[in-house]
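Just one protein chain is left out here, and the rest sit where they should.
As written, the chain order gives the labels A, B, C, D and E, with residue 1 at the start of each chain.
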Amino acid sequence: MEFTNLEKAEILARALPYIREYNNKIVVIKYGGSAMISEQMKETMMSDIVMLSLIGIKVVLVHGGGPEITAVLEKMGKKSRFANGLRVTDRETAEVVQMVLAGKINKDLVRLICASGGSAVGLCGLDAGMIKVSKKTDAGDLGFVGDIESVDVKVITDVLDKGYIPVISTVGAGEDGVYNINADAAAARLSSELHAHKLVLMTDVRGLLQDKDDENSLITVVRVSDVPALKNKGIIAGGMIPKIDCCVEAVRRGVKRTHIIDGRIPHAILMEMLSDEGIGTMFY
Amino acid sequence: MEFTNLEKAEILARALPYIREYNNKIVVIKYGGSAMISEQMKETMMSDIVMLSLIGIKVVLVHGGGPEITAVLEKMGKKSRFANGLRVTDRETAEVVQMVLAGKINKDLVRLICASGGSAVGLCGLDAGMIKVSKKTDAGDLGFVGDIESVDVKVITDVLDKGYIPVISTVGAGEDGVYNINADAAAARLSSELHAHKLVLMTDVRGLLQDKDDENSLITVVRVSDVPALKNKGIIAGGMIPKIDCCVEAVRRGVKRTHIIDGRIPHAILMEMLSDEGIGTMFY
Amino acid sequence: MEFTNLEKAEILARALPYIREYNNKIVVIKYGGSAMISEQMKETMMSDIVMLSLIGIKVVLVHGGGPEITAVLEKMGKKSRFANGLRVTDRETAEVVQMVLAGKINKDLVRLICASGGSAVGLCGLDAGMIKVSKKTDAGDLGFVGDIESVDVKVITDVLDKGYIPVISTVGAGEDGVYNINADAAAARLSSELHAHKLVLMTDVRGLLQDKDDENSLITVVRVSDVPALKNKGIIAGGMIPKIDCCVEAVRRGVKRTHIIDGRIPHAILMEMLSDEGIGTMFY
Amino acid sequence: MEFTNLEKAEILARALPYIREYNNKIVVIKYGGSAMISEQMKETMMSDIVMLSLIGIKVVLVHGGGPEITAVLEKMGKKSRFANGLRVTDRETAEVVQMVLAGKINKDLVRLICASGGSAVGLCGLDAGMIKVSKKTDAGDLGFVGDIESVDVKVITDVLDKGYIPVISTVGAGEDGVYNINADAAAARLSSELHAHKLVLMTDVRGLLQDKDDENSLITVVRVSDVPALKNKGIIAGGMIPKIDCCVEAVRRGVKRTHIIDGRIPHAILMEMLSDEGIGTMFY
Amino acid sequence: MEFTNLEKAEILARALPYIREYNNKIVVIKYGGSAMISEQMKETMMSDIVMLSLIGIKVVLVHGGGPEITAVLEKMGKKSRFANGLRVTDRETAEVVQMVLAGKINKDLVRLICASGGSAVGLCGLDAGMIKVSKKTDAGDLGFVGDIESVDVKVITDVLDKGYIPVISTVGAGEDGVYNINADAAAARLSSELHAHKLVLMTDVRGLLQDKDDENSLITVVRVSDVPALKNKGIIAGGMIPKIDCCVEAVRRGVKRTHIIDGRIPHAILMEMLSDEGIGTMFY
Partner (left out) sequence: MEFTNLEKAEILARALPYIREYNNKIVVIKYGGSAMISEQMKETMMSDIVMLSLIGIKVVLVHGGGPEITAVLEKMGKKSRFANGLRVTDRETAEVVQMVLAGKINKDLVRLICASGGSAVGLCGLDAGMIKVSKKTDAGDLGFVGDIESVDVKVITDVLDKGYIPVISTVGAGEDGVYNINADAAAARLSSELHAHKLVLMTDVRGLLQDKDDENSLITVVRVSDVPALKNKGIIAGGMIPKIDCCVEAVRRGVKRTHIIDGRIPHAILMEMLSDEGIGTMFY
């Protein structure tokens, strides 16, 4: 793409109201899924994160990593089993989850942020005892899969205070070991505990679609009180249910706006945050 | 101009290296001349200043105001006289200069910045005894026209510290009254005392032209050691001489780069600072 | 006047209780009218302000400037019109008001303070969006004459924090331009928003007189609840009404004591604040 | 072991000079090898670390993890190869090293510290760009095995400032990927950059032995200038050479004292730091 | 006493939970009576205080000094008279009390703390107007014996803030002179005003005894609500009554736990605070 200087300046100037709005505010971004697979996409995304950070937004990056976990387990000759979309996690699997999330994906994102001129610190729910977990009991015995019991965000705000971008892996300490936690749910909970201005879930769909087979049928804005009706009508269905439940939960706990946007689109997060249209679906 | 979201995002993303470079750095911008006359241009410019401030640049805005001074003097039935391009300034004129610069133009710029969502404080060389002046003696008797004797930038850094954009009128206290000071020279001196990263003079020419009648003959980069030769060749001539002398002086005193850019171009300052080409002429 | 060293020391020693009382407290002083006309009187007054500041009082100086505005308008061939004692202010007049107050009188006071060894910063209601104004509607159409809508004193306390004496011109931003505001009213409002310990209005009368023609009939103390009765009796009348209304308003909004004192007396402010008798009339 | 209250108090009282000496000082502890294998020993060690931290010592914990890396590689069907005692590290191995060190061992130590009532943050050389690495060239082609090029300890001191115990994995970013770094060497370099008071290498030997087969022949103190002679005599030999070279290097770069102590002894670190005899070998 | 290194380390390690519990908490220790007479015991005690301070406890040391006062009075040919166990204090005696407590005992303790490597500042109730006193009226006319009227602990917290151990003599200013105050009562009041975690009265008895003649009949824990019954039974009697009333009062005003321990036992305060059994009697 080629632009004239004036075009560039004009676009930058138009971003002013958004930069002003988010100045010094905390924004939690959940990043994961297919948007995280290609190295090129990760680099673009981390560069965008640095951009948001430099223009005064306090970005907290929460990431998942299912596919990489599966890949490492496979290499170790261990087959991944899922029940209701959740990974069945024995102790050995839990160790692999911790290792891949907190050691591989997390520190790789940290490295990419630093390579783009930002400065990040990689944390997980174990650091400073950030996330306490209890065994998940509402979905059958999944082993070391946990629900968040309590969260202490002090280490995150300390890291923000010192000027770093916190990157967070969603494992946490339970009574009898380390537990895997759903990253969307963790991002929602952290965003409310941090009194975040916004929660953005970067996924691999366009957002909530009126007709799930038609990408042009995007619903751009949903009031959380309309969610039950949309479930009844089957518009919110399948994998969207837990994601949208996270959004609703975050709004209920005081986060002003949550968004589901398509992480496969280059610069999706910049479009969402710094332009007048936004993309994806917003819940408020 | 219409752009797709992706185009907008792409342009924002490309600004990252510049935002990174200037982060938390002081940039002195001298604003004046024709670029300051239309209300529309002033609004755009102040909005750009707010933008630069929000993305982490410590902007110090120095302004002139010759035409408005002339206009007020005229209303008072006083004719402006110039010698060597400098206003002959009797005591009454000096009072008008102070009044128009520090009371009218300065506070109007402050108001426009606040209207664009920034927060500015209007200062002049008298505030906190910032600028001490001695009578100019190298250009005949011009009355209350002064050269800067000494500068104490503490009030500027205090104002920056508290998060405001300082807007500065260039009058200063001499032994026997208030003196008018050349705004370009003041901007140059302030930029060196503030250890500024950059000084930008916004003028009403494209920059330094190889052929002064051909706007397409812009010289984009000049080493300060080449300035004498350019003067000899007559390329640097007329009104450009004092401006470029200011640039040279600032570079000599430690400011890395100084720029002469065309303030008549909308968003000129954004183009200069946030794009890969830059506009106008750079001295280093 | 000649005194022995012991007399001097004795007097200084007697000031101790007052110095103690005001230590680190905010005192708003409204300065204007005839007391401001002679250069000698201004110098003495600014020197006293520096004194108060050095002994630990946080002085906020609010000034008016009617006569100088009238003089400049005259030079411009514009006649001043008043209705109910208020200047009828068209847009051009409003510009002159801003220019004279914020550019001339304000910065001259700042300069005198610095010359006396203090350090001042000159602000007006436009700086950092300090004073928002709405068009005054209770006194006929006066044009750009405003009532204070809201005040944000953060810029004043920031300036005090950094050790400067804030000097404030009473113009403010309205929806459609800059408005002139009554300086007494502005001082009253600022003193309450700043939780000032004291408000002093320096005028050109002795204070409230029992018999307006007898300077010896000074009423030294007035309870604000007695003001209506004093109005009924005609003791508070004419130009004293708005001044005393400001005092009453300030006391109602939490300022402990307000004073009307005679600014024509040399060192009036020192006498008022550092001696056991005080001068003028106090409202509590 | 049973003690009377008085015995306990007596021992605590005798620790006073050591507590005083180390108060507010940085001490770098390298922990690894067999001392790290049993869960019980790790818990005791982490509890001792919390103790040192609570009595005012700024502990920085650097860890290794060779055996666990080998174990994970084995599970993945990859055999570990060593050359000159250094792991030959292809890209896939480097990823496993990062994953096991920064994701598994590091966060497990963090978790144990938190469980003992301390508060730790797990970092690696990638966080905030802490360790830059260049390919090791002095020992044949080992692949992604690096020498430290430069270190920026700001993230460590920031973490200490906020009251956390930093736990550090020794991987770092090179030009073409993540590199494995020798943990002893990294601890030595970090201790000098942090101006540490002391460096302690916890190993699985008693210290430097006069006769390597006689645990009772411990040499308790070595001047670094005597090291070459000890090498010549063959007293410093085999695996002790690189360890002692690290100690010498740290002392040369300004760390006052370095120690090699036996991490297999329970509470070895408390004995070393809080008692009058010390254990192991000290280099100064 | 001789211990192995391991024994020493084991004991230090066992102190961890107590060090953790008291970290950064204020503990008020009242020191006096026979425990203060021997120079050796004072040195040991001050060394223990330094220990507690170094491991992060904010120790406030309150001291008495009856025997030394009596000795100095005697030297001056003045006989001490007591009524109900309280010193009858004429003005001259009050001066001696102030002189001995604040000048001799206090500064001697300060000196011993400094000699043990701590840093102390000696204060009395007169410093910064800390303790205001009214004449005691509930025990006959005792002269300058006072009850605490009000306490301003700011000077104590300022001294703690700057890292010193405050050592406090219990005299205070009354309307007509300086008054002697009971040191136990002052310690109790200071501990509640300081929101102390713990108050320890170091006395010359084992604690509260079931049978006052049998040192083995120590009652280790007393609920404050049980105190009246214990008084009725005569178990709390004689000199123990005022001491225990102080404990009860402190607990009522929010101090979690108060202790009466035997200051004659070497390292009594370390045993009490850093071991699992504690000594003496605890009230909660």
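Following the convention adopted for this analysis, a residue touches a chain if its C-beta (ideal position, glycine included) is under 8 Å from a C-beta of that chain, and two chains touch if they have at least 3 such contacts.
Treat the numbers as computed from the prediction; the structure is a model and nothing was measured.
Participant: Out of E:42, E:81, E:107 or E:195, which residue would touch the omitted chain in the full complex?
Facilitator: E:107
Participant: Would you mind spotting which of C:17, C:85, C:140 or C:228 touches the chain that isn't drawn?
Facilitator: Candidates C:17, C:85, C:140 or C:228; residue touching the omitted chain: C:17.
Participant: Decide which residue listed in E:9, E:51 or E:121 touches the omitted chain of the complex.
Facilitator: In the complete complex, the chain left out is touched by residue E:121.
Participant: Hey, which of E:99, E:209 or E:230 is the one touching the hidden chain?
Facilitator: E:99
Participant: Out of C:54, C:221 or C:241, which residue would touch the omitted chain in the full complex?
Facilitator: C:54
Participant: Which positions on chain C touch the chain that was left off?
Facilitator: Looking at chain C, the ones touching the missing chain are residues 1, 3, 5-17, 19-20, 23, 44, 47-48, 50-51, 54-56, 116-117, 265-268, 270-271, 274-275, 277, 279.
Participant: Spell out, residue by residue, where the missing chain touches chain E.
Facilitator: Listed in rising order, the touching residues are 72, 75-77, 95, 98-104, 106-107, 110-111, 114-115, 119-124, 126-129, 155, 158, 161-162, 164, 171, 173, 178.
By definition in this document, only the chains that are shown with their structure count from here on.
Participant: Identify which chain pair among A-B, A-D or B-C reproduces the interface of D-E, meaning that over half of its contact pairs, matched by residue number, are the same.
Facilitator: More than half of its contact pairs match D-E, so it is A-B.
Participant: Distance from the CA centroid of chain B to that of chain E, rounded to the nearest Å?
Facilitator: Averaging C-alpha atoms per chain gives centres 68 Å apart.
Participant: Based only on mean CA positions, could you tell me how far chain A sits from chain D in angstrom?
Facilitator: For chain A versus chain D, the centre distance works out to 35 Å.
Participant: If you average the CA atoms of chain A and of chain E, how far apart do the two points sit, in angstrom?
Facilitator: Roughly 56 Å, centre to centre.
Participant: Where in chain A do residues touch at least two different other chains?
Facilitator: If we look for residues of chain A contacting two or more partner chains, we find none.
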